[in-house]
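For chain A:
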Amino acid sequence: MVSPILLIAVPLGLAFITPLLGLLWEKPTRYLPAAGMAFNLVVGLLLLPRVLQEPWVVRTAGFPPPFSIHLMAGPLGVALSLLIALVGLLVAIYAIGYVREGAVARYHTLYLLLLTGATGMVLTADLFNLFVFFEMLCISSYALVGYSGDRAGIESSAKYLIQGAVGSSLVLLGIGFVYGLFGTLSMADIARHVGSISPMKVFISVAFLVTGFGVEAAVLPLNAWLPDAHSSAPSSISAILSGIAIKAGVYAVARVVFTIYGAGTIPLLLLVVGVLTLLIGEMSAFSQNDIKRLLAYSSIGQIGLIVFGLGLASVSGVRGALFLVVSHALAKALLFLSVGYMIYRTGSTEISALHGMGRRMPVSSLCFTIGAFSLVGLPPFIGFPAKFTVIMAALEKADPGFTALAAIVLLGTVVEGAYFFRIVQALHFKAPPEGAASEQTEHGEAPVSALVPVCLLAALIVAVGVYPAVLTDYLGPAAMDLLDKAAYIHHILGV
Partner candidate 1 sequence: MIVFQIVLLAVMLVAAISAAVFKDLMNAVIACALVSLVAAIIFYFLQAPDVAMAEASIGAGLTTGIFIFAIRRTARREEDETSP
Partner candidate 2 sequence: MSFVADYLHYTGCFGLVLIGLYIVLVKSNLIKIVIGINLIDTGVNLFLVSVGYIQMGTAPIFSEAQAAGREMVDPVPQALVLTAIVIGVSVAALALSVAVRLYEHYGTLDLSRVRELKW
């Protein structure tokens, strides 16, 4: 019998095995993350039809909720863990060939534990358990950002660590307040009693939680670490940090705001923060000359858009936000992965070094172009229906304020289009820099183990872009999972 707990237990067990295997024989350790994520993908696909009918509440230690930690494998949880498994699997395949230097077995251990933390976060229904998995995610990303051990990596790891550690302490403080107020840690149970406590106190506890999780989610005032961390990490880790880790932070914020607090005034704040984050991110990305920093700032912009969709607090808005989560995870992973070997071949992260890449690394460049166009939101790619859903949700409100905000979002898209077209032009239509042609032998295409995941991601982006229906069927239930507080309480507590 498959149980959702396997999604957490099996990768965790594999992560414990990895260093053991590494002691005996280091070579096969690099296949373990891919194996774990493939397992999760299969289990997730088996679970999906069942949880769409009725969410699966998993007990631990055999006690009925809320008296022990329980997991809530609802449509949202399983869909997000599928996304994590999919992106994690493809990046793991990429990393088989890409990560060669340093302590390889340790890299794969940390990578598996990062993904386990993210999976646990989206599945758990217990506030403190959410914190523990959040810490697993954060601490392994601190270590992986500094994996290469160079100056930039260590420095950005230090910054990320300081801000992340303070954020985690704030989360813990918030949990302390919540426990003091409610005497319980089950999110459903807290949600049930939230109305009986004075709103001021609830607000303060929620403010701590949102601020703390917001550090990882990289919303506006709390994202100083992101450009450094995402640009200094190895490309495979940048892909996971941008594709998965931030989303986990956003998920935690959304879960706290919508499920615990219930949609109140906070979504309005999210709306403003989202638009500001979008604008700052896109503007900063526009002025970058470093390709990885540009992609990192573009992640900030996209997170702004996702938070904007969540802030609409309507079913269509949240659906759009979830659609964007999927599309951004795929597209940004694709961009970082395809850029990884370009940087490896040229030895530089400057955009000017990428001139003429379209001739030297045609497949990577083509896939990069697909990812870039998808992020901008051009029609045949997945980014288009995603952005379209969010904009439509904003216009649906039929309020001049929301329409104005939607216009600002479109402005951000224009800026995004401008800088991505600049790169695409550099890739395909500029002559390669002097001297590059002489070392032609080094400038070949990326190896097959890197091209397979890149091409698969590109294919997925096009496929879902052409038939958005394969995804939209699941987004509605997932959005309801997040928004419908009463159903959430009912499924877990049975009241």
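Here is how the candidates were picked: all candidates are chains of the complex that A comes from, given by their letters.
We take it that contacts are C-beta pairs under 8 Å (C-beta built on N, C-alpha and C of every residue); 3 or more make two chains touch, one makes a residue touch a chain; residues count from 1.
All of these numbers come straight from a predicted model, not from anything done at the bench.
Q: Going by the contact definition at the top, pick out the neighbour of chain A in this complex from 1 or 2.
A: It is candidate 2 that touches chain A.
Q: Enumerate the contact residues on chain A facing candidate 2 in the complex.
A: Going by the criterion above, the answer is residues 128, 132, 135, 139, 142-143, 146, 149, 151-152, 154-159, 161-162, 165-166, 168-169, 172-173, 175-176, 179-180, 183, 185, 224, 227-228, 232.
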